[in-house]
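Here's the structure, in structure tokens; my notes come after.
Here the complex is missing a single protein chain, while all its other protein chains stay put.
Labels run A and B following the written order; every chain starts at residue 1.
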Amino acid sequence: MRVSTTDKTSHPVLIFWILAGWVGYCLLPWYMVEDGLWSFEWLFDGYPFDEDYAPAAFLIGQGEKIWLSPLLIPLALPLLVLGRVKSDPVYSRILILSGTLGFGWLIAQGFSIGIRGFNYDWLGSLFGDIRLRQFGMGYGAMICATAFLFLLTQGIAARGAINGDVFVVSAIGGVITIVTAFVFFPIAKMLFAAFVTEDGAYSISVFFAKFFDDRLWGLGCLWGARCGAAWNSLFLAIMVGFITTALGLAFALVVTRSGFRYKRALRALTVLPIITPPFVIGLALILLFGLSGTVTQFVAELFDLTPTRWLYGMPGVLIAQTLAFTPIAFLVLIGVVEGVSPSMEEAAQTLRANRWQTFKTVSLPLMRPGLANAFLLGFIESMADFGNPLVLGGNFDVLSTEIFFAIVGAQYDQGRAAVLAIVLLFFTLSAFYAQRMWLGKKSYTTVTGKGDSGVHPLMPKGLAIPVMVVALGWALFTAAVYAMIIYGSVVELWGVNNSLTFKHYVTAFSVRFEEEGIRWTGAAWDSFWTTITIAAIAAPLTAAVGLVTAYLLTRQSFAGKNAFEFGTMLSFAIPGTVIGVSYILAFNVPPIEITGTGVILVISFIFRNMPVGVRAGIASMSQLDRSLDESSLTLGANSWQTFRRVILPLLRPAILAALVYSFVRAMTAISAVIFLVSAKYDMATSYIIGRVENNDYGLAIAYSTTLIFVMLAVVGAMQLIVGRTQIGRRMSQSRTNV
Amino acid sequence: MKKFTTTALGTAIALAVSVSAAQADKLTLYCSAQEEWCQLMARGFEDATGIDVDMTRKSSGETFAQIRAEASNPKGDVWWGGTGDPHLQAAEEGLTMEYVSPMRDQLHDWAISQAESAGNRTIGIYSGALGYGYNTDLLAANNLPEPACWKDLLKPDYKGHVQMANPNSSGTAYTTLASMVQIFGEDEGFEYMKGLHANINQYTKSGSAPIKAAGRGESTIGIVFMHDAVAQAVAGFPIKVVAPCEGTGYEIGSMSIIDGARNEEEAKKFYDWALSAEAQNLALKVNAFQVPSNKGAQTSESAPDMSTIKLINYDFKKYGSSDERKRLLQKWDEDVSTLPQ
Partner (left out) sequence: MTIQSKAAPVRFDGVSKVFGKDVRAVDNIDLHVDAGKLVTLLGPSGCGKTTTLRMIAGLEMATSGKILIGDRDVTKLPATDRDVSMVFQSYALFPHMTVLENVMYGLTFSGFAKPEARSRALAGLDLVGLKGFDSRLPSELSGGQQQRVAVARALVLEPQVLLFDEPLSNLDAKLRRQVREDIRAIQKDLGLTVVYVTHDQEEALAVSDEIVVMRNAAIAQMGTPRQLYDAPNDRFVADFIGEANLLPCEILSVDGDMAIIEIEGYRHTLPSRGLPTGPATIAVRPSRLVIDSGDGVPATVAKATYVGVRMEYTLTGKFGQVFAVHDNVDTPLEPGTEVRMGFAAKGPVLLPE
């Protein structure tokens, strides 16, 4: 006989969070410990009485920070429910009350009292000008807040929400809270910054003045002057979207519908954008096509032309972005082109359509939603790209770099950065919205699970030849660019002294073996290890948040699920520069004060890459028959046990993929990172940008090349492992799903 | 195995000790000079005093932005290096702290007068004159005459060959703008900028980028501080440095202590040390060819000899102020940058 958890009076999870709340309040340092909690120096440095390290309880005991004392009430309240059964209405009421009070008070006090006393004047006039101040919340406060949050969700679950499922309600509450804190809050803070006048007041006219700026919307390029950054970005993004989609389609057709022999090599192209640090392609293009580039010089001598700086500006950025994002379109379109059921094409052929007619009337129309999807992806990626315009932009200003220079430039203008970010966000969100709302309903490539034994017909000849030429030509070009990258890393001083040398690698990665062990003497090691560490911490967290979210989205239904989904996928459409700016604005002051720490980097990676984890999770979870988890539930496992023992083991390949992907993305990210790095936590990409700025191309390219090979190894290892597990899973799946 | 454990334990203890020793004394340094120089200064100070230095390198504009953003909760202690204007601006906004160093009597007059003009919230650590450099190979390849004056750059021959930074994003370029206004007078100065605009192939974001592009052969002429041009020449690029015949403006690389610094004592120690001759001599190790502010510090042979350069009487107070800066930049934005090229 199964004992229902509903009748139990001692709930281990409840007790855990009550305890956690008290530990956070009475034992852990309440505020940020400057040297980090994990150094444990605070333990020997005046804890628990020193004001910097004291837990809240000790602070109050010494008459300090008395505004933390009301928290004792919600901390004590849940003790009343111990011994009560879950179905008792008092149980849920008390927990909800305690959670709301505690969480609410924590937030309220955090925002009201800052480092210089009250943050709002009316509070000062209400309570008088008392000398109050506090720093950012530390682990004590954080654990306390978490405890309140989960007490609240347990109360809500006990009231019967989501069948009273504590795990699901808590997971929803948790995801909503962190997404609100780390996506919506900073974005909102940034939006407000767009309305701030120079003396700190709010004004709409300031916003409009900045919004209708000529530098943003000017159309000067029509008569020889310069166009505004908004138009430039838009125009560039549309071009990139079209070209990458066309090239991606050409590649996909070659791989799936031609007799081409080296398909696997072509497929390997799809890995490139993932493992390439930004702006490396830009550098390689300069080395090839710049004023003194190899190709430029060669052509100029051959035809006796005067070399020009044509690369700098729109053409260069366009080429670089096309190189960078074509593989993404390729990746998307392979799935689409393969997803068109061969039996449809075979049916068309038996209905007397020839190859060309079949392609035109059946295959292509069925691919149309996929093409639109690839276009929008290229559009969004181009809008958000930061590295290539930075290196190759010339006088061609785009939004992403303008945002950067509005913040870091001598004219330092947060308001302008915010306005630019809003425009950029508007573009990407529109594309994102179009992609979801319009395309979401239009996919023709549904996988039915039924074996489709047909074979894709080959392309018609008239199409095959140009497609092959274009695809292979571009593939060769890509290969040439990457070869250039490697070559560039072993040249002494590009264009001046072309002798081969390993000196850049030595400068960056030399080690010395001494008695005490290895000394990492290379200039790059610091940032290299920081990058690896941060990426390694961020990757599992990203995968975890992504998979839990995917689980909620695919396996649970609850009110507001659509909004929830939109919210979690939103950060996909937020360009990194926007995230960077908004994080600086939001997290430099209490209550969450994490700029300059490694934590902010980790968090920015989690929320930048979360949509990828969510997508991977959704994709593989929707392949898992729902009856698997239902049967687990009817066998007496609760939803947490089901998640852990049935879903997670079956998702191992997806988890691994999400892990590696977020790891690699964290290593190559630049746009958000460049705002968030600090002396202690310098990342590889921002270090490389520094070298580029310093004209030290050799070192920059050597470092980038090393990163490419490191990531190639990581991705390769993953494909080996995943490849194997996937085969195993497919076999077992096909049998169970008969 | 056992040996390994003991060693590891020993290392751990040593680490813990060193960490806790350093714990008491540390310093967060914002550095706006080039990476190597910053590194060298940080390590040099550590060696000299045993105080742990946490160094971030960012351009002066970025650092200024960061200090302004962090104003309500300063994270940095000292801001070292970078052109003087943002330091002056920070002083004007009260973001930096007043401090009169005991090292003052060892400094050149220009350093002290700059400090006084900013209410002692900043001080000069080096200076460099504005000028330009050109890629000799490219100049020859394009059969261009050798320029020697500012006005030379207006010749139509140079169309598409000149690069300078955007005054909106670069202190160097703003110094250029302000210098032209001071050399030619405001109206003629802007006429000059308009003429120059026609020849410019790109306004870069960063101040020293034009000469780096010239070094790599991506552009012919770059308007920069001369010491940046010298550094490229010394690094092996075919660059010739020009001190314009009309005279030129200059910058004073500065240093300030951030107001509300968490490690004020250490910050002052660094400040004093950075003004010493031995600290300023470090510049030579990293090919920084600016003129040091300490009278006793050495200057490089490759460095441009300040005594041979015609320096104008640059009004740091006026042209470093936010209002004047904004006015000039806006005027440049409206009258110059919108012209067709």
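The rule is simple: a residue touches a chain if its C-beta (ideal position, glycine included) is under 8 Å from a C-beta of that chain, and two chains touch if they have at least 3 such contacts.
Source: prediction; values computed, not measured.
K.L.:
Out of all the chains shown, which come into contact with the hidden one?
P.N.:
Per the contact definition above, the missing chain touches A.
K.L.:
For the chain that's not shown, point to the residue among A:48, A:74 or A:164 touching it.
P.N.:
Residue touching the absent chain, from the options given: A:164.
K.L.:
What residues on subunit A make contact with the chain left out of this view?
P.N.:
For subunit A, the residues touching the absent chain are 1-6, 160, 163-165, 625, 627-628, 630-639, 641, 645-646, 649-650, 729, 731-733, 735-738.
Keep this in mind: only the chains that are shown with their structure count from here on.
K.L.:
Can you list the residues on subunit A that touch subunit B in the complex?
P.N.:
34-35, 39, 41, 44, 114-116, 135, 214-215, 218, 220, 223-226, 286, 290-292, 306, 308-309, 312, 390, 394-395, 401, 405, 407-412, 414, 493-497, 516-517, 584-585, 588-590, 593, 595-596, 677-680, 682, 690-691, 693-695, 697
K.L.:
Please output the residues of subunit B touching subunit A within their complex, sorted ascending.
P.N.:
Touch residues, subunit B against subunit A: 11, 19-20, 23, 28-29, 34-35, 54-62, 64-65, 68-70, 72-73, 75, 85-86, 138, 142, 160, 167-171, 174, 201-203, 205-206, 209, 212, 215-219, 232, 235-238, 262, 329, 333, 337-341.
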